[in-house]
Structures are given as structure tokens and as C-alpha cells.
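Below is one structure. I have some questions about it.
One protein chain is absent from this view; the other protein chains keep their places.
In this document, chain identifiers A, B, C and D correspond to the written order of the chains, with residue numbering beginning at 1 in each.
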Amino acid sequence: MHPLTTFLADAWINFDVGSLRDQFWSNTFDGLTYGAIYALVAMGYTLVYGVLNLINFAHSEVFIVGAYAVFFVLSGLGFGPSAPALSIGALVADLLLAMVAAMLVSAAVAVILERVAYRPLRRKGVPRLVFLITAIGASFTIQYLIFIWRGPSAEPAVIMFRPEAVFTVFGADIDDQQLTIVAAALVLMLVADVFVNRTRLGRGVRAVAQDPDTATLMGVNKERVIMLTFLMGGLLAGAASLFYVMKVPSGVQYSGGFILGIKAFAAAVLGGIGNIRGALLGGLLLGVVSNYGQTLLGASQWSDVVAFVVLVVVLMFRPTGILGESLGKARV
Amino acid sequence: MALLELSDVSVHYGRIQALCGITLTVEQGEVVTLIGANGAGKTTTMRAISGIRPLSGGRIRFQGDDITRLRADLRVVRGISQAPEGRGVFPGMTVQENLEMGAYARRDKKSVPEDFDRVFALFPRLAERRSQVGGTLSGGEQQMLAIGRALMARPRLLLLDEPSMGLAPQFIQQIFRIVTEINEQGTTVLLVEQNARQALTRAHRAYVLETGRIVKSGTGAELLADTSIKEAYLGVA
Amino acid sequence: MSGARLVRVLTLAAVASLSVAGCAAKTNSGDSGGGAGSNVDIPVVSQLPVPPNAASPAGSGNATCSGVTIAYAGAETGPNAQLGINILNGVQLAINEHNQANKNCQVALKKFDTEGDPGKAPGVVTQLVSESDIIGVIGLPFSGESKATGGTFQQANLVHITPSATNPALTKNGWSTFFRALGNDAVQGPAAAKFIVDKLKANKVCVVQDDSDYGIGLATAANQALGDKAKDCQDKVTTGQKDFSATVSKIMNAKPDAVFYSGYYAEGAPLDQQLVNKGFTGKFVAPDGVKDDKFLQLAGDASGNAYFTCPCVPGELLQKFSDAYKGVSGGQAPGTYSLEGYDATTILLKGIDSGIKDRAGLTNYVKNYDGDGFSKHFKWDATGELATSTVYGYKVDHGKIVYVGTIS
Amino acid sequence: MSQETGLQEVPDEAGEEHVQVEGGIVAELERMTPEERAEHEAEVAEVVAPDREIAVGFGETLLELREVTVRFGGLVALDAVSFGIRRGEILGLIGPNGAGKTTCFNAMTGVYRPTSGQVLLEDRPLGRRKRHQITRLGIARTFQNIRLFGEMTALENVVVGTDARHRTSVLGALLRGPRHRREEAEAVERAMALLEFVGIADRAADKARNLPYGYQRRLEIARALATEPKLLCLDEPAAGFNPAEKEQLMGLIRKIRDDGYTVLLIEHDMRLVMGVTDRIVVLEFGKKIAEGLPAEIRDNPAVIAAYLGVPDDGAA
Partner (left out) sequence: MTSARNESRRPHLQQLGEWWNSLPRTRQWLVLIPVVLLIYALPVLNPPILSTEPGTNFPIACFNAARFALIALGLNVVVGQAGLLDLGYVGFFAVGAYVAALFTSPDSALAKLPYLVTLPLAMVITMFFGVVLGTPTLRLRGDYLAIVTLGFGEIVRLLATIVPPLKGQVGFQEVGHPPGRLPDGSLIFASSNGTPWYWLVVTLTIAMLMLVGNLERSRVGRAWVAIREDEDAAQIMGVPTFKFKLWAFAIGAAIGGLSGALFAGEVGFVNNQKFDVPTSVLFLAAVVLGGSGNKVGVLLGAFVVSYVPDRFTELANYKYLIFGLALIILMIFRPQGLLGARQRLLAKGREAYQRLIGRPEQVSSESALAAESAKGVGA
């Protein structure tokens, strides 16, 4: 056979339709779980984008720093690579502590990032691309600070509890871990949504997003609103990091935020960047779709490839996403 | 003591100077208007007063205090409120929410409902469209909303930037009548207008801007009678 | 059960999302769960027979030489630094012992950092080769970088002994300067199979390989030896993978007695951990790439079911060596391949002590070497492969990697 | 090593160095007698003049708007506007702020597509052509808020305009083919003439962003002329000018027309519009309310109302 034919005839991509059919529902439920995590991280992109019209490339590091906080708090509390035997009350208290710590750490990093790296640029009124390059620089800096501190390999796993099936739907188990993550993420997103749409401060955020100059003319302190969006994004990313560690216990690594960050950004764009409910919808959709892709194509990296392809396709055909852009129009 | 006092105010956009030493005053209770051609610096003046545009020279005093370096949002708290050029209605918010934004900086939350009533009395149209989203209002309605929203801050000084722009005549009439009404209720107004005759008719005093400089000032009636003004704004000699 | 579970879920979700900043006192001590239910027990071997006439670096103590240098080339930094440092410390120890004993023969050591990167190594090795006082080299530790640089050594006729690169293909390049101080994967693969079948009495095995040269080669060799026992359960993972749920469910469905993981600890540890957490009770067998204290740290209690094969000698069982090593390493016990590095350096030093001053001479000396080291007997065939090589077995016991005797 | 230029130059060019004139043509111009200068200016005007086939005769309709409507969401920015521009005239388009002048302009130059109605150039509808194609068809414009290429020199800005008529391929440019060389030489020649024509040649080598405001405005005109338009559209070219500058600008606009161009002028300043245009179209609230000679427009009550505002409580 001609070498080129051999080369091309080689198995480039195998479609494992059978596996997908067998695991369709378990893939769906698991995808929703990942999707909930993407959605929480996507909120950070969406909020900052909504207000500043900028992609906070370093948000993935805001997230991974939170994961480190979870790791340290839980290791400190005695969690490790095996599930601990704890009463529900103690477990909840521990997880809560870890989550609060992660939220605070992530939020602090986000706010510091805003002050140190982005605010000087805003003052100068630089164009978007300069801002993006700074953000990339910041992302790198944080990543490699962690690298130097913690070394190249992932941290030991911290197992919070061993997932157990709660009930079965369409022949697929839904476990308590999945339920916890999805439910908690939904509640957090709801809180964020109510905050932005129903409170005075939230109205300030939306006003700045829609027309920063006019918002200032209404007496809104723009700098404070911007700080607030970074803070909120950080808090949600911190919460997401707890669920991430719950789902991927060995995922605490210096570079661990990158791919997740890109996926979360893809989720934000898919739902309509700048749109809070869009972030939720986009996150859940992307989680499910990339999970199908992974099963269909047979390697975990396909999940990432599928996410990127979704991003490109959405930007090509509907750059405003499913629900449309803009923070203020979320209600429409 | 004048309510607002600009002395020798200069503003630059990059290397281009938009205002070259403007000096003007607005007294308590007046309607003062700024007229001038496009690019003369009217809007820049408004933005300088409300603090969105930093000065490259000069001072601004409000009620005797120097506010030259005061943050824009704090100027609202002090009592300067603006309905900006192009209205600046928040397109994704309802009329109600837009008006609430107007009261954003208010400390006396209790009297906010009164102001809602006052605004709805001035603009009954807005009351009808209370829960409609700003972006879907007509141009005239948006202008009413912008003015109403500015009033929600209970300003001492109301800045109106081209309220008649792009409006149909019946709306223009209405808007100017309302400006007078607002003024009679005790709010000082600084008005930027293209519609020179209307503006001069309504104003106690007026300034004429040309390429970043004040070239003329006087009472509305005086300027209305000025031939060079007529010539400049209609081409009639 | 499910009712209580549901309550827990709801409590977790509600409390978590309300973010009440209350925190309770901590009452946890990680349990030893995981369940490496071992029904086969392989006793720990705490004695390592040392060949009575193993060569020591000190030699006779009256060697004379001057201006000769031995180089170490391998990772000192980068993601794979630990393995390189294990070796480097062994090398350093041998040189120290030699120079202390031989006042008239002070051999210098130069270190070259390749970061274990096949892209970076050629530049480093080219530099190394250009320094004419270097007549012998220990390195390079990894197969990839060894492959990328063997030709450069060959051109310079500079002998280099790798203490850890195990890819069988390395000795098939016709290089006459390349020597391997341990058995290759073609030896270890079948040995692992034998270990799994004979010692662990496994009837059904899952073989999981990573995407590295090393992992693929070893898995192929092991599969050949395992035959039918592993034919129904195969899977692949990739470097950097974190979530092995697909692999884990595949294994759980197959219910094997043992899993052979052919790769490195960075993926091996979370894989084992995730297996055990899903309730896997079989054995987890892995090669030298996984045998590392990092594995214990990353897999935690889950590592209790782990066994390792390694063409490396448990240096820590040689009390004298172990103590001396700690003096060089700053207190760390000898790691994987420390003793191989030590032995390989000893061979080069013996050549220098015999009066050799040039590269050709030392290459020739190594080629014809025949003698015992602390780890094994060293005698190479024409390709640079050891004439005989042994694979050793290890297991995890009470949070430590312990020696369980030779396999083949 | 600080600059790279010499590297890529083909060596054979090194020989043909120009005679160095102190201060160049600009300085030389200062030293010329009035006759010499007039002659030079005629030469410049000759180079600048459009050298194109135009399908309609002088005085016939060059561009026509037929019932053009533009809607943004619910807002009607232009409401069935129709008028024509005749070849060789200066047409003024006026109206209060927000009346739809710029929208009208954008509909002509392809920035917006009309919601309904047609724009015809030389009796052919522009249809759904892309903006750069419309430029090549022969409509050029300037911007109300100056939009020059700030990092380019004045000369380079103008050459970008001439590029609209160039056909050099990427390969031709890569290998410096004969067409590339010819077009490049012609372009620089024409661009220099254009800079002289609008009177800013003395700053030809300055970055556009460093030019004074008035120069930037005129550079925009030169750049638009460089595309060899059949119709030149000027969007408030006098905004921010003082009377003396406006006077100069009027001179320039007349000069452009006299050189053979057709000009559409959006302007606010009535003195300027009345002084320079041949005909005027007046828009208000997106509708055409008047069209005619300047003198007619001046006395048109609807226009007076639109501009000065109706007297208090008067009928609208």
C-alpha cells in the first residue's frame, strides 16, 4: 500500500458510539456536575467582561489559588487520599470552612490582581489588547509563583467523602456528590443573580456595565463597582474550587486552572458573555457536551478539544451566545 | 456667592485642546444656557463640571467649595446631576430601575417615593411605561426619562445636555416647558442647546462657545437680538 | 441509607451555599479505609546480600592522577528533577569517598542540567563533550534524552553509563559508548508479569499504560508475558491526566485481581487512589517509574495495595551506604537509582585509578569491565546491555516502600 | 543596530539619490515668484484631478437616494429620504443634531445597509456591496470624529487612499514586481501632490497623531481624495474650526470642486454651508423637509423653525 494511504488509513479518530449510548445518562449527570463548576468559574469572566468589556485571563489562577486553599485547609483538618469517617455535621463544618477559606483567598487574589495589574492600565485608558497581555502576564506570574513554591507535581488527593448513589434515573446512578455540587452551584448562582438584579449595589454593577459614564453621573463609584465584580468573581471561583477538588481530588496543581479556565470562558461565551444566566446555561451545556465528546472519542483530552471547538463554533455563528451579551439585559 | 463657578478651565483630549480657559458662573435659581456649534466644547464643559473629564487647567467651585479634584460620583452627592448628551438611558433597565438609579447616591431614602411622584407628575408618560425596558422607549420618552432620572437625585444644579436633540417638535416644546417648570420649582439649570432660539428664550443668561472659548455672554434676550448670533445659527444676516 | 444520604446532600448544599461563616471544631483523624484486602502476603525482606568483593570507590587508596573529570548529565531542575538528584547524590558520594581515600588522585565532578528534556539535552551534552577534561559521564537518566544525545557521545568517543534509562531500543543504535547499569524494560516487563502471576497469584489482570515510550514499551512486554490473563482488560491514560474515572469504571467492571500500571507516579498515584476509593480491592502493580516516595504521598492510604518491580537495588538496606548517602543528600535516604549511580561512578573511578587519562581508554575499560558492584554484577555485552540483570520486588507496607526479594 | 531599513532594500536603488534640496519643495515654494508658484499649483492640481471614466455627464445625477429608510430597532433614523447629487456640484446636507445626516451618510458609504430603499451610483444600485467595494466604485468620505491612521505619517495616510486603486498582489509586493514599483512611484507622486493641494505638505513626514487639529481635518480630505472618488463626502469638516480656518476650508472645498470632483457636505455652520454649496438638502427627524438653492433654504419657514426653534408656543 502507498505510504500516504497507510498514514491516512491509520485510525485518526475512533467513534465509540456504543459507549456513548451505554453511558449516555451517566455522562449527562456527570457532565452537569462539571458544568456547574464551569458555570461558577464562568461567572467571574462574565461579570468582569460585563463591566469592563475585558477578558480577565488570569481568572483561571484566581480559581486555582482557591483550590490550593481548599487543599491546605482540608489537609490541615486531616483529610487525605482516603475518605474520612466523619459525622455529617463535622463533614459539613469542615467543607464549609474550606469553602469559606477558598472564597476569601480567591477573592483576595482577584482584588489584588485588579489593583496591582489592571487599575494602572485603566487609569491610562489602554486598549483591550494591552489589557489582555497584562492579564496573560498575570496568569503566568501566579502560575509560576505556585510552581516555584509547590513544585511541578500535583498535590496529594484530598477526598472529602466517598460518593454514593442516591437514586437512579434512566438506569444511571446519581450520587450525592453530583447532587451536592449541582445544588450548591445553583444556589450560589441564584444568590449572585438576585444580588445583581435585585439589590441597589447590583443595580450599580449593571449600570456601570451598560454605560459607565452615565452610571458615574448617577453617583455610582465606578472603581468600587469594578472592585466588587472582581470580588464576586473571586468568591464564586473560590466556591467552585471546593467542588472541583471534590470532583477531581488530584487536580490541585500549578497549571490546573488553565484548561478549566478556558472551558469556563467557553461556557461564558456559549451562554452569552456578560450574561449571568447565560454563564449557568453555557456551563451546564458545555459540561454535558464535552463529556459526551470524551466518551464518544475515547480519551479524556477530547473533552478539552470539544470545548474549544464549541467555543470557535459559537463565536463564528453566534458571537453573542445563546442568551445574548450584556449584564443588564440578563432579565430579557 | 455663585452656585457654580468655572474659572479658566481647560481640557485636553490627548494633544488636542477642547477647552481653552472657560470662565463662567451660574447663580442660584437661574437657567443658564451654553450655545455654540458642534465641536465648540459645550459637551466637554458639561463633562468637566460633572467630573467625567479631568481638567488640564483651571478651577471649578460649587457652593463655594473647590470641587476641581472631587470624584465624579461624589459630585452627585453634593448636588450636581446631569442628563447627559444622547440621554444615556440604561437600555437594560426598566423605567422604574432607571429612576432608582437616579436616586442611587441619595442618603435620605425615605423621601425617594416623593420624588417618584414628582417625576411622574412632570412626565405622566413615564408612569405609564414604568416597567418597560429603557432601550425600547422612543427618543422623546428616553429624554424624559433622562431628565426625570437626573431629578431623582434632588439636585441643586441640573445639567441638561442637548435635551432637544433628535426630538420631534411637540416633544421639544414639552421638554422646554418642563425645564422652565423644574426651574420654577427651585432647581438651578445649566442647559446646553443647539436649538438656540428656544434655549435663549428660556434662559436667564447665556454664553456662546466657539472653538473652546467663550466669545459672548449676556442675558437670553440680549443674545437673541444679536445679529451675529442669528447669522451664525441660521445664516441670516 | 439513601434517605440519610439525601439529608446529607441537602444539608451540604444548603449550608455551603448560604456561606454562613461558622466553623466547627475539628474531630477527624483520617481512617485507614481504602481496603487493600490482601489475601496474599509476601514477606518483607530486610537483608540484602552484598557481594563480598563489591568494588568500592575508595579503591586501594594509592592511585595517582590529575586533571581528570567525571561529569553527571541529567535533570537537576524541572519536573523530573527528583530522579536526577537521587543519582547525582550517589555519584557525588562515590567521588567523595574516592577523593578522600586517594590524596594523589582528586577527580573533579561537573554537573550538567538537562531538565530531563530531550529538546534541551543536546545543547547541554554538546557543551559537555566539548570540555576535554571530562573523560567519563554518568547519565543520562531518561530514555528520551539518552536517545537524543547518544550520537553526540559516540562521536566524541566519550563513555556514558546510564543508571536509569530502561528503553530497550537504546542499545540498538550501534553506539559503542553507551552502557546501561540496569536491566531494561524487556527484562522488567516479563519480570513484572511473573511477579503478578507467581507471587501475587493473580488470574485476571488489567494493564493500563501511559503514553510515554517507557510506559508503552513496558506494557507491551508485560502483555506478552501475561497472555490471556490480561487480554480483556487494557486501557490507556495520558501524561498530565488527573481524572481517571473512565479507566476506573472499566477496571471495576472487569474485576481483576491486579492492575499493572505501566507509567510514572504522577498518574499512577491518583489512578490507584481513585481505584481504591471506588472500592477496588485488588493489587496495584507498577514499575520503577512509580516506585517513589511521592507515590506514597500522593496516593496516601490507598497506596497500601501497591507493589513495585524495579531493576534497581534497595540501596537503603545497605546500612553503610545509606548512612554515607545521607551525609551527601542532606539527610535524605537513598532513593531509586542512587545505588546504581554510585556503582556506575565507582567503575569509572576504578578506570581512572588504573591510570587511564583519556576518553578512548576509559571507554575501553568499561567495555571490558567484569566485577561486582554493590547492586549487581557488572559485565556488559557488545551493545552495552548487562550480561545478566535482576529485577527486584517491592511493596508498600505501613506507609513505606519495602523490599520483598528478587523476582528473576 | 537601530534601524533595519537598508537590509531589505534592493541594492540597485542605492545609486539614484535625489539632489538634496534644503527644505525640499515646501521651502522652495516659499522662494518662488508668484508666477512660478501659480504654475506649480496648476501642476499639482493636474496631478490631483480625477482621471477616471464617469458614466454620467456633467450636471447629471451622479448619486441618487430612493426612498431610503434606516431603522435601528424601533427607532426610525431615516424615513423614506430621496434626493440626488449632480455631478460637479457641492451639495449641502443640513439639519439639527440627530436629524439623520450621519445616518444618511453612512447609508451611502456602506456603513449601514438601508432597511428599505436604494442608493444608486451612476444609476446602478450599490446593493449589498462591502464598504471597500463601495469605495472602489467611487464614494469617499471623511469622518466627523477624525479617524486617521495615527501611527502613519501624513504621506502614508494618503498613500493608503491611493491603494484603493492599486492592483498589486501580495506576491507582487513580496517580490517587488514591476507593477508594484510603478504603482508605488505613482502613489507617492500623487500623495505628495494631494498634500500640497490641501496645504499640509510641510508636515508630510509627521505621524498623523502628532499633527495639529486643522491639519488632521485636511489630511482626512486628502486621504479621501486619494481614492479618486466620483463623489467626496465631507462629514462636518469644519467642526472645531475658528472663523478664519472655516474661511480657508471653504476655499479648499471650492478648489476641490473646481478640480473636477463632486462634493457632498454635511455641516452645521450655516455661514459655511450658505457660502460654499450649490444646493442644500435639509433633514429633520429623519425626513427631508426641504431641498433647494441656498437662498431658497434660507427663507424656508420650515428650515427656520428647525434651526432656530419655533417661537415659544408657536405652531409646530
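Just so we're on the same page, a contact is a pair of C-beta atoms (placed from the backbone, for glycine too) under 8 Å apart; a residue touches a chain by one contact, two chains touch by 3 or more.
Note that the structure is predicted; figures quoted are calculated from it, not measured.
**Student:** Considering the entire complex, write down the shown chains that touch the omitted one.
**Tutor:** Its contacts among the visible chains are A, C, D.
**Student:** For the chain not shown, which residue from D:V26, D:A80, D:L120 or D:I289 touches it across the whole complex?
**Tutor:** Going through D:V26, D:A80, D:L120 or D:I289 one by one, D:V26 is the residue touching the chain not shown.
**Student:** Mind listing the chain A residues that contact the chain we can't see here?
**Tutor:** 2-4, 6-7, 10-13, 54-55, 117, 120-121, 125-134, 136-141, 143-145, 147-148, 258-259, 262, 265-266, 269, 297, 299, 301-302, 304-305, 308-309, 311-312, 315-316, 319
**Student:** Hey, which chain D residues sit against the chain that's not shown?
**Tutor:** Against the left-out chain, chain D lists 1-9, 11, 13-14, 17-18, 20-27, 109-111, 130-132, 135-136, 140-141, 143, 145-153, 155-156, 159-161, 163-166, 168, 170, 173-176, 180-181, 183-185, 188, 191-192, 195, 201-202, 204-207, 209-210, 223-224, 227.
**Student:** So that we can see where the missing chain sits, which residues of chain C does it touch?
**Tutor:** So the residues of chain C touching the missing chain come out as 77-78, 110, 113, 115, 117-119, 122-127, 129-131, 144, 147-149, 151-152, 155, 210-213, 216, 238-239.
Convention: only the chains that are shown with their structure count from here on.
**Student:** Where the contacts of chain B and chain D overlap, which chains show up?
**Tutor:** Under the touch definition, chain B and chain D have no mutual neighbours whatsoever.
**Student:** Which two chains have the most contacts between them?
**Tutor:** Among the chain pairs, A-C has the highest number of C-beta contacts.
**Student:** Could you tell me which chain's Cα centre is nearest to the average position of every protein Cα atom shown?
**Tutor:** So the chain nearest the centre of the shown protein is A.
**Student:** Could you grab the centroid distance between chain A and chain D? Build each centroid from C-alpha atoms only and quote it in angstrom.
**Tutor:** 50
**Student:** Based only on mean CA positions, could you tell me how far chain A sits from chain B in angstrom?
**Tutor:** 44
**Student:** What positions in chain A touch 2 or more of the other chains?
**Tutor:** In chain A, no residue touches two or more other chains.
**Student:** Spell out the part of chain B that touches chain D in their complex, as residue ranges.
**Tutor:** Touch residues, chain B against chain D: 14-16, 37-40, 135-136, 138-139, 162, 164-170, 172-173, 194-199, 201, 210-212, 230-236.
**Student:** Could you list, by residue number, the parts of chain C that touch chain A in their complex?
**Tutor:** Spelled out, the residues of chain C in touch with chain A are 1-2, 4-24, 26-34, 78-79, 236-238, 241-243, 245-246, 266, 269-270, 273-274, 276-277, 294, 297-303.
**Student:** Which residues of chain D touch chain B in their complex?
**Tutor:** Where chain D meets chain B, its residues are 73-75, 96-99, 209-210, 213, 236, 239-242, 268-271, 273-274, 285, 294, 298, 304-305, 307-313, 316.
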